[in-house]
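Here the complex is missing a single protein chain, while all its other protein chains stay put.
This part shows chain A:
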Amino acid sequence: MFRLNLKIALRNLWRNRGITSINVGGLAIALAAFILVILYFTYETSFDKTNPNYNNIYVVGRIEPDFKTNYTSPPFAKAIKQHLPEVENAGITKRGFFEFSMKNGKNTLFAKNFMQADYNAAKILDLKPTGGLEKPPGNVERLSYLSKENMRALFPDKTDNKPEIVGMGASNSGITSKINGSITNNLHSNITFDGISIGNEIGKGENYGYNNYTTYIQVKPGTDVANLEQKITDLYRKELLKGETDQKTIAEIKGVSTFLDPLANLHLRPKAGNDAPYKILIALSILGILILVIACINFTNLSIAQATKRAKEVGIKKVMGAYRFQLTAQFLVEIFIQCFVATILGLTLAELSLPYFNNLFQVNLSIWTTENDLCWQLPLILCVITLIAGTYPALVLSGFKPALVLKGNFSTSKQSSWLRNGLLVFQFSIAVIFIIGLFIINSQLKYMRSEDLGFTANQVVYIKNISMFNKPETFAPVRDKILKIPGIKSATVATDIPDGAEGGANGYTFEGVKSSLDFIDVDFDYFETLDIKLKEGRFFSKSFPADTTNGAVVNESTVAKYGMKNPVGKTIRGCNIDYKIVGVVKDFKAQGFESAVKPTIYSIKNPCGNYKTQIMVKIEGNKMSSALAALKAQWLQINPKDGEDFRYEFLDDLYGKLFKKQEQLQSVFFGAALLTIFIAVLGLFAFAKYITNGRIKEIAVRKILGASDIQIFSLINSSFFIMVLIANVISWPLAYVITKRWLETFAYRIDLPILPFISSALITILLTVITVSIQARKAVKANPVDALKYE
């Protein structure tokens, strides 16, 4: 019997291959999206899960009156371990704060994050050097390891695990360092690094003021964490209060507390940080489930729309004595087979789109690993979707009354039409929201790309450099040598480049008013290199030697902030220097579009400032490649302290990275809009087919009575037209609120346009008319006599 049922099923599917492929294909696409979502979900929620003590590890953070942070000081971990018996182990780590190069002969490596950890932290975090974690023996202060990838880059032919000596910085610096071996850098962990040095104790001699470390504790299983948190806060206050006599400080210390943040929360929703990634993940998961459920419902609808074709089969089988459950089982198996094919297809689609997905979300997911739980999730999903998509059609089909269907005058019932209508409206509403969202994101991005930034990043090359040029006279020879290269128009150095980086802030007093200003320390030609527009006065100039001691340039926002009148020539005081304002520049969007331009002061001399290391060079467009080649060739002579490694980036690329988040959002919306519109159209297709099948006789009668094709098309289209219109009307206010809130995250934004709303309506209506008309066409073109034959 199974064989025969299978034959019926396959022949039937083949005869209706158009519908079958739409049905299975639709489900496959939704499944592909869902598979990607669960892969991503599993990945994002399982950071550090391989750590055997995953559930017992916490980060100890501080709560200051106005902020929370994970940065703590070295003695704290020791005190915790010493005083609290429920803490099994406590350790600290410190990130590498600057990038440096490591060399082995011609092989060079740039280590951005060479971490430090004490042995306890390494143990808690389950760090795995090749050959096992080792405690640095007696007189050895630290053991340093390079990640396996970096080790291979420096020592491509190395097969053993013996220590190596590497050069640090420029090859002429003469500094070397010992690397004890390689270590696994687990990218699926909160703790990642280029290399790490593990010591018995790090941060020796640093007291409670040095909050540059992260403290990890491992508690004994079953510890009352809330209680422990309180104890740690008490301990922290007690430690800070040691030797304090100043009443004000003591009061301040009493306002400080600590918190424990589980390792499991660290990646998605750290207490000291924002939980946006977690919210995004949840939203994405809901979207994934929604898409799959809607696809299943569409599958159901399309199956039922096809039911009339199977009615006779059901009738005959019943007449021959088939039980209802046999027929139910038969249809369930049939739908299972379709779902199975859809799953295979979905898996293939997911695999094909995985590279784009990985690129978009900056992850490295793979379907074919045992690490993800797909091997049990997929069969489960398959069964669930078979039940969701299959139960109703199987019950409807197996429930046909043979006495009715075998007479040939059979039509499926119109029951639960409000449910179908509602579903269709719902599907289109979601699609409309995504379409509108996509249009508005596009407009905002277009605006951001075309709007005048106030400076020109184009043809400005940012050169990475580790030597400091805080005094103009140290940079002067470098600039001279750079400018000798043909094509280079100007060169400058500053503490920050306009790539969205936040500069420092300090208090400045102008005419008795003290206020906080951002400061950026620059060199000559800074404004010229970036083509920033002057409003009043002048830029820094070598003809005015005083510029290097107390000259300052402010931007328009500063003028506005202090309400300055004729600021040029006036004095502004900060960092114990009376700066003379020599010029005012127009505001420029160094921080991107999200925040308004900050009131900023630019000076050459600033004892309170940072290191000037960021070199920028303006190069003529047509001489770009030759100039870069010359810089690379001569770099060691131009800037000997930086070494022979000439590394650069284009400023416009760097600035472009500020748009990354929006571009990501744009891609997500593009995918979601396509997917939701596709699924909505699929649902519409099934619905229209169902309706048309049910109205074939009516259409035949109308045709016989003289209705034209157009009249029949509009007859069938009208109800769908109204539903899609309702969907638009429902989603407009929603989309309006959502997009308005999104746009409000930008200081510089477009006015909310009306066009996307109209376009989304036009697009959905057009798609509706096309889809419905394809269905209606069959009924309209059919010979009415055929439809009425067996009456």
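The rule is simple: a residue touches a chain if its C-beta (ideal position, glycine included) is under 8 Å from a C-beta of that chain, and two chains touch if they have at least 3 such contacts; residues count from 1.
Assume contacts and distances are computed from a predicted model.
Visitor: So which of "RNA polymerase sigma-70 factor, ECF subfamily", "Putative ABC transport system ATP-binding protein", "protein-glutamate O-methyltransferase" or "Nodulation protein E" is the UniProt name of the chain that got left out?
Guide: Cross-referencing UniProt, the chain left out corresponds to "Putative ABC transport system ATP-binding protein".
Visitor: Which of A:L406, A:M468 or A:L534 sits in contact with the chain that's absent?
Guide: That would be A:L406, which touches the missing chain.
Visitor: Of the residues A:A322, A:L534, A:M624 or A:V769, I need the one that contacts the missing chain.
Guide: Hidden-chain contact among the options goes to A:A322.
Visitor: Write the list of chain A residues that the hidden chain touches.
Guide: Interface with the chain not displayed, on the chain A side: 1, 4, 7-8, 11-12, 15, 312-313, 315-324, 401-403, 406-408, 790.
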